[in-house]
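Shown here: the complex without one of its protein chains, the others still in place.
Up next, subunit A:
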Amino acid sequence: MLLRAAWRRAALAATAAPGPRSAAPTQGLRLRVADHAPQSAVPSDTAAAPESVLRPLYMDVQATTPLDPRVLDAMLPYLVNYYGNPHSRTHAYGWESEAAMERARQQVASLIGADPREIIFTSGATESNNIAIKELEAAIQPDTSLVSVMTVNNEIGVKQPIAEIGQICSSRKVYFHTDAAQAVGKIPLDVNDMKIDLMSISGHKIYGPKGVGAIYIRRRPRVRVEALQSGGGQERGMRSGTVPTPLVVGLGAACEVAQQEMEYDHKRISKLSERLIQKIMKSLPDVVMNGDPEHHYPGCVNLSFAYVEGESLLMALKDVALSSGSACTSASLEPSYVLRAIGTDEDLAHSSVRFGIGRFTTEEEVDYTAEKCIQHVKRLREMSPLWEMVQDGIDLKSIKWTQH
């Protein structure tokens, strides 16, 4: 007992928490120092690209985020030295791994105002969503139902009124689940204030590692879930399988960093977002921002450029990594279902591009992206028969288009 406690203390001391917050925490961070410059060259077609080849600017944080260096620092010891199975109860390797796992659990819980006992580690938000939905079948009362709402939409950045929805669900005794993958660590969330019963968390959306996430499951009043995968009964029997210590340490560190940086990041990202939108809209007519401008997370900017097709613009903006529509609907050739749901005209849905602004996005990257975007939209409009018809004063809605 004493030995185990001593190991735990030593392990906690060894794994230093992400560094104390300095005056300007992210200002000096340049992740892509060697890789990016405002004028980046086109990657060559050869398979073995030379070291000096520049890569595109990364403006697709909704798809995934780079690892925060502080997260990597926290993970590395667990990839190299402290490699024990956290469920091994009989030796130091297991004890120190377990200590790190529990510390990570505390870090995740702290970010959303939960108790650590309410956090179960999973392989990602998708698994968490599946557990939450499956819970419906395991509900005690026969008439229980579940409400599931995304906190922040990954395509257009719209924030849902989670607190209000939580209030309604609680008063009607209905379970409330939210997929907070794009919201955790970016906007303040408290599971008790917002009366959330289940929440899905994703590691790689918040500058943590890929392959890990968590599900928050309320204890009071108890929410019962049914395990998706059975096995050794880990994670209170709700998710069997060895918990991957390095990954959860990364998730925990990412959450802690996010908690520290949230306000600063939000202010900075809001400014950059405003800058990008203003620059583009000032220079280009007929640009529409998709999504409610008031209830909106600034890091996700979805714009439709009328008379220009979205994919051709992405091809033209080859120095910038962007997205049009959701990566989750990759197999479909349909325009974005989210845009269709908010009533966007179909032609504007085909013309939409999503710009992601994150913790490491710089002002120069935003300026470069805006300039190139303006330049290529103008060029593509010159090539567009729709633009030509509009310039000639034709009302596109009056045309009888051929069947496709």
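The rule is simple: contacts are C-beta pairs under 8 Å (C-beta built on N, C-alpha and C of every residue); 3 or more make two chains touch, one makes a residue touch a chain; residues count from 1.
The rule we apply is simple: contacts and distances are computed from a predicted model.
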| item | value |
| --- | --- |
| Omitted chain, identified by the protein name its UniProt record gives, among "Proteasome subunit beta", "Iron-sulfur cluster assembly enzyme ISCU", "adenine phosphoribosyltransferase" or "phospholipid:diacylglycerol acyltransferase" | "Iron-sulfur cluster assembly enzyme ISCU" |
| Contact residue for the chain not shown (choose from A:Gln107, A:Gln182, A:Thr245 or A:Ser324) | A:Ser324 |
| Touching residues (missing chain, whole complex) on subunit A | 42-45, 55-56, 60, 63, 307-312, 314-316, 318, 321-327, 329-333, 335, 345-347, 350, 382-386, 388, 396, 401-404 |
